[in-house]
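All protein chains but one are shown at their positions in the complex.
Per-chain numbering from 1; labels A and B assigned in written order.
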Amino acid sequence: MSSISLEVKDLAINLSGNQVIKDMNFKIKKNTLTTFLGPSGSGKTTVLRAIAGLNQKIAGKILLDDTEIQNLAANQRNIGMIFQSYALFPNLSVFENVAYGLRVRKEPKATIKEKVDAILKTVNLQDKEQSYPENLSGGQKQRVAIARAMVLEPKILLLDEPLSALDAKIRIELRNQIREYQQRLGITMLFVTHDQAEAMAISDEIIVMDNGKVQQQGSPLEIYTHPQNIFIAKFIGNHNILDAAQLRSLGVELAENDKSNFIIRPELFQISITGDSSDYMAVSGKVKNISILGDRFEYRFITENGLELKVEFLNQQQAFMIETAITFYVKKDNIERVGI
Amino acid sequence: MEKHIDRIIAKIVITLISIYLAAPIVATIMYSFAKSWVNTILPDGWTFEWYLQLITNSDFLSALARSIILGFVTTIIAMCCFLPVVFYANVYDESIKAKLRFITVLPFTIPGIVLVTGLVRVYANLPVPQMLVLLLAISLLSLPVTYQALDNAFIAHDFRAMFEQALILGDSPIKAFVKVVIPNIRVGMFIAMLLTFTNAFGEYVLTNIILGGNYETLKIYMYRLMQSNGQASSVLTTVYFFFLAIISIIMIAIMKWQGSKKAEEVEDTKKL
Partner (left out) sequence: MSTRLKIFLPFGLLILSVLVIPVCVMLISSLQNMDGGLSFSNYHQIFFSRYYRGAIYNSISISLITSVVSLVVSMVGAWGLTKLSLSTKNILITVFNMSSSFAGVPLAFSLIILFGNAGVFKAITSTLHIHDALNIYSVTGMTFAYTFFEIPLGIMFFFPVLDSLSKEWFEVSDVLGASKTFLIGKVIFPIILPNIVEVFVLLFANAMGTYETAYALMGNNLVSIPTVIGSLINGELIANVPLACAFATLFTVIMTIIVWLGNRVTNIKGRRIS
């Protein structure tokens, strides 16, 4: 058995004349939670719908467990999907919602009862069996949606921005819930979101998308610390992005013809040095502005030659006052070179 | 203080308009119970006689039956033609709605009296049952009302996701439509059917011109009665008015019931 659950090869999709997805390739490993991350309009949902079989015309191949599925209808793919609105059927009880797919498969009544009871127990909803969706809380609705998809034991579960309509606090609670069930039930999940914090928090792997193309695929840490291009750097974090000339002006020696861009993460600035000072870049300047974010402080810092940098410190000591003259240090190894 | 004055003025305005609009209806109701009411400010006396006369009249009963049949068949035709389209526009392709916008101005640019010229010109001499032409034409004229009511039925839920979810769970499109879409738009469908029925039930222009006196519906009977017997006609008008009133009350009840359900749902989603 291969360790790859889903493979997309040379996928291209046209929607009303526009090529929204171009030559897309990626693989998703079994039993992982992979996130499709990208700004709205980047084509994430379009790809997800293509995998589910909800787009009418696509070019390229989609392999699920090494079998080509791109020519199958949506109801023959054995894929689970959870929509942003959860799409629970309001006319059916929780039990009937979960039993829906089993009834379509014409499984015997006893089996249905057994399977639905088991999955409802897993998601902790055994006492809500006879409730109707309108009487459930947001978290319960999500669990019904997960149970309804999982009871069919799909090969992969697709989630289309299931959290984006919710309040910030509930979002965090529900994203942890999703991660918990993913790990407990050993599901392969593909999760679409435009929220980079959400993606970082729950993913094994992140696929960053923009303009109908995969920009980078990797673990959250990899993507955060080594973004491959400026778009990803801007999208994923709050990084300082400098070109070669700007970096040179801060005293870093670079080759004459070096045209790269560089990122310096705001949390990597230090106020003192340990070890050899030649390993560090020193920047002097003034604090222009401070945002107190509770757990940390975020400074806007103007260097002596007029460059503006973002600098962050944990809320462990007294904050620097505005207009304070100060020198920060960054380890040269921590200055990351990125493509354009 | 200013708000208070506003409300009083508003009440006065609404009362005046209501009296103005209700006056003919009230007069008709009074007339229907009057023994005689000619050239006097109030009737001479009250009676139920005219009601008994009308209700036992076979012309009335058969006209009523014809109108009901007309309303019924039209409703079925309208549903068969419009429901799939409204469903498609809401679930598959929202952009179709923009193309269907011409529907909303249809009764204003091509009212019945205009449409009927073309219908007569095309179908009067063809071996087509004129009844069929009439039924189809009334369905068409009810389109704006039916379309709007059906379209409203799709507002409440995310039908696109529900339909697609049913497909992903393994159902065929037709089964998904029957099992997931229809049960959740049944209230809206009922309102649309009620409106279509009322429309067809009270249709006059097309029925009168296409079928003439050959098919005497309630409205045509009402017109004939109006020429000959004022008392009987007032009874019929009153009955017709109460028919409209009952339909309105049913709709108010449904809307109130739905409104209260909505409010509850909003409350529910607030708590987690």
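Keep this in mind: contacts are C-beta pairs under 8 Å (C-beta built on N, C-alpha and C of every residue); 3 or more make two chains touch, one makes a residue touch a chain.
What you are looking at is a predicted structure, and each value in this text was computed from that prediction instead of being measured.
*Asks:* What shown chains does the left-out chain touch?
*Replies:* When the entire complex is considered, the left-out chain reaches B.
*Asks:* Quick one: which of B:Ile55, B:Cys80 or B:Ile155 touches the chain that's been left out?
*Replies:* If we include the chain that is not displayed, B:Cys80 is the one touching it.
*Asks:* Give the residue, chosen from B:Leu61, B:Val105 or B:Ile155, that touches the chain omitted from the document.
*Replies:* Looking across B:Leu61, B:Val105 or B:Ile155, the contact with the absent chain belongs to B:Val105.
*Asks:* Touching the left-out chain: which of B:Leu52, B:Ala65 or B:Ile252?
*Replies:* B:Ile252
*Asks:* What does the interface between subunit B and the hidden chain look like in terms of residue numbers?
*Replies:* The list for subunit B reads 2, 6-7, 9-11, 13-14, 17-18, 20-25, 27-28, 31, 37-41, 77, 80-82, 84-85, 87-88, 92, 105, 107-123, 133, 136-137, 139-140, 173, 198, 202, 204-205, 209, 212, 219, 222-223, 226, 230, 233-234, 237, 240-241, 244-245, 248-249, 251-252, 255-256.
In this section, only the chains that are shown with their structure count from here on.
*Asks:* Quick one: subunit A and subunit B, Cα centre-to-centre, how many Å?
*Replies:* Centre separation, subunit A to subunit B: 51 Å.
*Asks:* Hey, which residues of subunit A end up touching subunit B in the complex?
*Replies:* 52-54, 73-77, 79-81, 83-87, 89-91, 100-101, 104-105, 134-139, 148, 152, 170, 173
*Asks:* Which bits of subunit B are touching subunit A when the two form their complex?
*Replies:* Interface residues on the subunit B side: 157-158, 161-162, 164-172, 175, 180, 183-184, 261, 264-265, 268-269, 271-272.
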